[in-house]
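Note that one protein chain is taken out, while the other chains of the complex remain in position.
Then we have subunit A:
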Amino acid sequence: MNVINVDGLSKSYGKGSTQVNALHDVSFSIKQGEFVAVVGASGSGKSTLLHMLGGLDKPSSGYVHIDGENLYALMEKQRAVFRRRKIGFIFQSYNLIPVLNVEENIQLPLLLDRRQPDQAYINDLIHTLGLHERRKHLPSELSGGQQQRVAIGRALAYRPAIVLADEPTGNLDSANGREVLELLKLAVRQYHQTVIVISHDMNVAAEADRVLNMQDGKLINDTSSGGRGI
């Protein structure tokens, strides 16, 4: 079952001679439970693609369907609610809320929905992420690796349809980077999540089931699992 369907997606910024085509007619689909890496040089359009998948920015043309929902047919507010429930984000710079502790940061998407978190699931998540001793700590009291684990926890808290990770290991040393990657793979295995990772890191691409290679806003290569390379 396809959880993501992207069809003829284009995005351009500016007008006339200064127009930049960040994405040009990109189409692909992703199945549930896939671990996908998007790779490409700086400026190849991979970040723009991630924004489109997350419903953060509007495309110039084309469609994104997630879990059968046409993302850009939704109103702004509905899209926010959709994001809250169906999409988990992980960023390079962790982006935790500094005034909330570890547990609260993880629960935040649920709280935004005025839902009481499923405490057993959250506890399980915190244990899986190895954060049980840091439950009440503020982000400023955590190491970079720990912060990124909190971010992963937050992304998984709502059991979203897809998890989008933008250079999740970019700010980490290799040991911590490896650990984060293992956790993402664990999410795919244990919670049957769909994870899409943008990365420069060849290790990430090597671990992925599938690699999408971007260049100049176009999808130039799509290798499926077992390829172990481009």
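Here, a contact is a pair of C-beta atoms (placed from the backbone, for glycine too) under 8 Å apart; a residue touches a chain by one contact, two chains touch by 3 or more; residues count from 1.
Keep in mind that, in the parts below, contacts and distances are computed from a predicted model.
Novice: Quick one: find the hidden chain's UniProt protein name among "Fumarate reductase/succinate dehydrogenase flavoprotein subunit", "BNR/Asp-box repeat protein", "Acetolactate synthase small subunit" or "ABC transporter permease".
Specialist: Answer from the record: the omitted chain is "ABC transporter permease".
Novice: Please pick, from A:Ser29, A:Ser93 or A:Ser143, the residue that touches the omitted chain in the full complex.
Specialist: A:Ser93
Novice: Just to verify: which one of A:Lys46, A:Arg134 or A:Arg154 makes contact with the chain not shown?
Specialist: Considering the complete complex, A:Arg154 is the one touching the chain left out.
Novice: For the chain left off this view, which of A:Val20, A:Leu111 or A:Ala206 is in contact with it?
Specialist: A:Leu111
Novice: Would you mind spotting which of A:Gly40, A:Gly54 or A:Gly145 touches the chain that isn't drawn?
Specialist: If we include the chain that is not displayed, A:Gly54 is the one touching it.
Novice: Looking beyond the chains shown, say which of A:Arg83, A:Arg134, A:Arg149 or A:Arg210 touches the absent one.
Specialist: A:Arg83
Novice: Extract the touching residues of subunit A with respect to the undisplayed chain.
Specialist: Residue positions of subunit A that touch the missing chain: 47, 51, 54, 56-57, 76-77, 80-85, 87, 89, 91-93, 95, 97-100, 104, 107-109, 111-114, 154, 166.
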